[in-house]
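One protein chain omitted, others in place.
And now, chain A:
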Amino acid sequence: MTLTAHRKLQLYGALLLLPAALLLGLFAYLPTISTVIQSLFLPGFRGAPPEFVGLDNYRYLFEDPKFWLVARNNLIYALGTIPTSMALSLAMALLVNRQLPGRGLVRMAYFTPTILPMIAAANIWMFFYAPQIGLFNKLLGAFGLGGMNWLGDPGVALYSIIVMSVWKEAGFFMLFYLAALQAIPPELKEAADLEGTSRWRFFWRVTFPLLMPTTLFVLINALINAVRVVDHLFILTKGGPNNATNLLLYYVYENAFAFFDRTTAATITVVILLVLAVVATLKFTLLDRRTHYQ
């Protein structure tokens, strides 16, 4: 009797899971598996069945200097955006965590870019970066300086993209730092003040270590964003000039929907999935273990 009741509950639970399982299977697991499979085959010509080629597609990919250029871009992009936006977001949080006239407004100013779509942000920054009429060059011109080709110069374009991304995401990370700062007991600061500890020392000895779980959390999110968000490229550079700002996911898009080379697109996707797997491992080991103490 109890056994059947238990069985019933099991069945009920399974039924509740069914819609989610179907959808996840269809749009997460199935495509992941078929992407991996596709990266191991070459499409057959004229209706011939696809040919299994093992890791050949990966060999071709790794022999392609363009792939390495794009991978290197993405690395520079990550190294350029992540530490900068994290440092800035922490600075913002510290700035608005104290008495400040107009604190609400300041906080809002920091956070608002986060709420905009990347496409809109890119449109706005396009006005700044445009060669002749762009605001940056007009400003430089006003000081008698020659303009830069912010998005057209292969040596500069990626950094212009980085600056825009930092602007877009710093405010979001600030939220988490701010919440963490407000959870630090004020007694710590009072005690430090009594002992005459300098602000600098207090920050590095007390605040920063206490913020560690937040820093890890923000880092994971920033890592994911560095791989996942490429919307701005569609407006600002389309990966150009000469692939100087091309990032991995944009390169997947190009391969699949501009060059119609699904195989290469699938192969690069697997590389991205591996990167994300590393990030996921990082999260599940480092972060989840640490945050228990919070």
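One rule holds in what follows: a residue touches a chain if its C-beta (ideal position, glycine included) is under 8 Å from a C-beta of that chain, and two chains touch if they have at least 3 such contacts; residues count from 1.
Just so we're on the same page, contacts and distances are computed from a predicted model.
In the listed set "SigE family RNA polymerase sigma factor", "Multisubunit sodium/proton antiporter MrpD subunit", "Osmoprotectant transport system substrate-binding protein" or "Carbohydrate ABC transporter permease", the entry agreeing with the UniProt name of the missing subunit chain is "Carbohydrate ABC transporter permease". Interface note for the absent chain: among A:Leu42, A:Ile76 or A:Ile124, the touching residue is A:Ile124.
The residue touching the chain not shown here, chosen from A:Tyr77, A:Trp150 or A:Phe176, is A:Phe176. Although one chain is not drawn, its touching partners on chain A can still be listed: residues 6, 9-10, 12-14, 16-17, 19-24, 26-32, 34-35, 38, 91-92, 95-96, 98-102, 105-106, 108-113, 115-121, 123-128, 133, 135, 138, 167, 170-172, 175-176, 178-179, 182, 217, 221, 224, 227-228, 230-231, 234-235, 249, 252-253, 256-257, 262, 265-266, 269, 272-273, 276-277, 279-280.
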